[in-house]
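Let me give you the structure first, and then I'll get to my questions.
Just one protein chain is left out here, and the rest sit where they should.
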Amino acid sequence: MNYGPLIFLATFFALSGSWCGFVLTPQLQIGRLQQTNTLGTASTTYPVARPGLAGQGLQVYRANGCACCHSQQVGQTGTILEISLTDAGTNQSSTIAALLDLLKGTDDHPTAFVPLPPLEPAGSNAAAAALQSKLPKALLRTSDPAAAKAAVKTLNATSAKAEFWVVPVGPDLSRGWGKRRTVAEDYLFDFPVMPGSQRVGPDLANVGLRLPDTKWHLLHLYAPQLVVKGSTMPPYPFLFEKRKIERRPSPEALVLTGHLAPPAGYEVVPTPGAVALAAYLTSLRADAPLFVAPLTVASAPTAATTNSQASSLAASTNAVPAQTPAK
Amino acid sequence: MSVTSSTPPPSAADPVGTALSPIPPAQIDASCRLPLVVLFLSGAVWLVIASAFGLLASIKFHAPGFLADSAWLTYGRVRPAGLNSLLYGFCVQAGLGVGLWILARLGRTTLAKPGLVAFGAACWNLGVTAGVLGILAGGSTGFENLEMPRYAARVMLLGYLMVVLWGVVTFHRRRERPAYVSQWFLFAALFWFPWIYSTANLLLLAFPVRGMAQAVIAWWYSDNLLVVWLGLVGLATVFYFLPKLTRRELYSRYLALLTFWMLILFGSWGGIPMSAPVPAWMPVLSAVATVLTVILVIAVALNVHLTLEGRCSEFLATPSLRFIGFAVLAFIVAALMRIMNAVPEIGRVTEFTWFTPAREFLNSYGFFAMAMFGAVYYIAPQLFGQRFPSAGLVRAHFWAAAAGVLLYVVPLGIGGIVQGLKLRQAGIAFTDIAQGTLPFLRVSTLGDVLIALGHLMFLANLAGLVVRFYRALAVSAWAAATAEVPIAEVNA
Partner (left out) sequence: MSPEPIPSAVPSAESPEPKARPVAVPVWLIVLLFLLLYGGMVYFDRCSGWFADQVYTPYQSVQELEAMQPASGPPSLAQLGLLVYNKPTCVACHQANGKGLPGQFPPLVQSHWILEPEPGRIIRIVLDGLSGPLEVEGQNFNGAMVPWRDVLTDEEIAAVLTYVRQNAEWGNNAPSVKPERVKDVREKTKQHKQSWTPDELLKVSPAD
């Protein structure tokens, strides 16, 4: 390596290799991603661009370096499949027998299934009780997709209706930080993308699901220690304005007590930046089921969800001209 | 580029021309003086600024309301400002200064166009100033280690190119044709930075790519800067000063060659974190490449150990050697921490914790900055032909810096592992985990204080030396200008 051109060529070769690997190929693979469809019968396009206020909030997040302490990516260490019954069927005894067979396994094929609480302790009594109770209910758990599919087939053959639910698992998910791992599609419309590398504060990928109240976020930004006991987050009073109450208190004013309360005649209102940031935070969610990150979203209608689901489904299906009553 | 050529007879009025006899070191040092003064002195100032920001950020963990009223001093702006000041304000400038000096000395030739190099350094400083102020004003780009806004990046790149162009020319004009180990590393580093920096700025700020590709490119840039560029320049410094100051020969040039190839081939593929929201092949490839860099760590350790023939106590001989020795140790430990991080079972525990900043600090400060201190403490006296005003401060700086690094890295490393283990258990509330890291952070703040003190000592010493030299120069020039002319000469 005595010559300049040789060293230069070595440098060029090495750097262009890593450039192709981590600049060019990611651009080709994920830099040209388009919107995709979610899984399931109520399929929608995903993701949708953040509404304007949330988009501005993203810039406030960037300018104040929130990504220094908060990550926005959730990991997953595995996926389990839960066999659930949606309909008990007419021949309950054969369904019970099939369930118990699945749990026992055979001599050369030990069982791949673990009973879930409705079936514990495993036995025909527990199985019968589970079948009588309110369905749908997850009864078995496995991590083997082939076994799960076979079990569903077996149970369907006994006139019951079974399906398997895909449930991602991992420490982040157990902590309630998400329902599935985050994937490239979740960040499609963000600029800049700030997945963060530190968890000095909790992960924010799904904070819009956990804490959907903008008023909570505003109060938390103003005085974190007031809202979260033991928080180490610094307050952001510069995102708020302490001003004299004119005529009537503003509906946006923060409700503060104790030593944080403003002096009489004054109120603390959020600036547009704070409002935008709160809107951004409540827009953060990454729980749509995708092909690359499968997840079963509970779709069985219950009394509480029927109408809301009906209206959302009605909204998403293509409009058909209403039938006009004819005489 | 030819090794021999027909040469016209050497003449005294042709210092850098076609004559191939080596130029004496004093002349080389004289040519390097102006640009290195700009680079080292401004680097020292940026060090003080960086440690002030770092200290401020650290204090906010113990008193969250400290200076929270000001948007400019909020944690999310102060911390990146401090890191960028350290990296771009000190590390790159000191690296360029030391690198150019080593290239000139090893090539036995004077530095080409020192005035333009100094101008380039001034441009760089202008860019960094604009960039740090931009971050504090809310213009951060959001990408780690690339927070400086676009307008600053343009000026910085221009300054850098102005500096390295003459570095390339200096290497090209070298009188000692066979290149020593350090010269390969430095020559590669001269090209490495502009390519990664311009790519990152183009694809992230000028014509942004869509979605997660931004984060991948940002991670690629960050790794190439911190691991490869700092590694190239830092190892060049170690491989130069270690044999020179111990008056030995470097044990194996082929081990150094292996180090070079491993660093540029595999070091440049690291950086993608394990649970990143990207297709699986990216973190896997990164992890494989990072684990492969253990070869270069072993090669460096072997080379250093066998150069000294096992007498590691020689590192304590001179202040410069103490810094270099600490730098070698820090390099090995930081690289091993990085490799451990790449192994999935361990990486899953340490990701997102304080372990990562601890090892990055150990690499960029414990290894690179300490190597730069060692180099500057040797080079500056050579440049000015005088010792530092206070040898005691030089020694004190070493102990303050070494203790500071240890007090910063060790608690945060352990705290990070504890934090990571707790994060894996869903039953432990997050606020408990956050409170649990505070004792470790308190110790690391002590480390920050010691490091800041060390920087003040460094700046004081260096500024004192520079001022003393130029004042003496000015005094003698003034004396020469105002000297009485003997009557006999006036009349003749």
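Here the chain labels run A and B in written order, and each chain numbers its own residues starting at 1.
By our rule, contacts are C-beta pairs under 8 Å (C-beta built on N, C-alpha and C of every residue); 3 or more make two chains touch, one makes a residue touch a chain.
Remember, it's a predicted structure, so these values are computed and weren't measured experimentally.
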Candidates B:20, B:133, B:302 or B:406 - the one touching the absent chain: B:302
Option from A:40, A:212, A:230 or A:249 whose C-beta touches the chain left out: A:40
Absent-chain contact - pick from A:16, A:44, A:59 or A:86: A:86
In subunit B, positions touching the absent partner: 24-26, 29, 105-106, 108, 176, 180-182, 239-240, 242-245, 247, 249-256, 258, 274-275, 277-281, 283-285, 287-289, 291-292, 294-295, 298-299, 302, 381-382, 385-387, 468, 472
Subunit A residues that touch the omitted chain in the full complex: 25, 29-30, 39-41, 75-79, 81, 86-87, 136, 145-146, 149, 152, 156, 161-166, 181, 183, 289, 291-296, 299-301, 303, 306-307, 309-311, 313-314, 317, 319-320, 322-323, 325-327
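Quick note on the criterion: only the chains that are shown with their structure count from here on.
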Separation of subunit A from subunit B, taking each centre as the mean of its C-alpha atoms, in whole Å: 41
Of all residues in subunit A, those that touch subunit B in their complex: 1-5, 7-8, 10-12, 14-15, 17-19, 21-23, 26-27, 29-33, 62-69, 71, 73, 75, 77, 171, 174-176, 181-202, 224-225, 228-238
Residues on subunit B engaged by subunit A in the complex (per definition of touch): 1, 60-61, 64-66, 68-71, 74-77, 79-80, 138-144, 147, 168, 171-172, 177-179, 184, 187-188, 191-192, 195-196, 199, 203-204, 208-217, 219-220, 224, 257, 260-261, 264-265, 268-269, 271-279, 282, 285, 348, 351-354, 356-357, 419, 423-426, 430-432, 434-435, 437-438
